[in-house]
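Pasting a structure here, questions to come.
Shown here: the complex without one of its protein chains, the others still in place.
Right, subunit A next:
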Amino acid sequence: MTPEDVLKGLTGPLSLRRRLFYVAVGLAGLTGSALIALLWATEAALPARTQIAFAVLIVIGIAWAGFGGWAVTRRVPLFARDRVVAAWLGMVAWLLFAAGALAIQRSPGVAVVVVLLGTIGAINVGFARRARATLRQSLPD
């Protein structure tokens, strides 16, 4: 077995596209289920079948979010640069959620949730950038 054979077997975990795909899938699932949950919570007197449909869609979204989270923690690791990209993707997901949430309902409660999630996203970007910078600084010139 040569090093090239080993590397061929590691194509999946080392694929940047695949890692970011799992991040995007997870974020899409999370954003979708959050928006549906918000819609469900703010719509009065929905028919039973609509409520069931919403519940199923939320479960599907959470399942995709769980799968994405599991994939990037257990199957394909996120390296420092990937974490920065993933953190920015998180901010994009937050923007989509904020736009959707404010379109569904403009209330102080929704605004607080949007601001809170945005703050968490921004802190996450900061952590990811700092971790990458720390690693870069530890490299000799």
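The rule is short, and it goes like this: a contact is a pair of C-beta atoms (placed from the backbone, for glycine too) under 8 Å apart; a residue touches a chain by one contact, two chains touch by 3 or more; residues count from 1.
Methods note: contacts and distances are computed from a predicted model.
Matching "Sugar-binding protein", "RNA polymerase sigma-70 factor, ECF subfamily", "Transcriptional regulator, PadR family" or "MucB/RseB" against the UniProt entry of the left-out chain gives the name "RNA polymerase sigma-70 factor, ECF subfamily".
Only one of A:1, A:48 or A:103 touches the absent chain when the whole complex is considered: A:1. Contact with the undisplayed chain is limited, among A:10, A:44 or A:103, to A:10.
Listed for subunit A, the residues touching the missing chain in the whole complex are 1-3, 5-7, 9-10, 13-14, 16, 74-82, 132, 135-136, 138-140.
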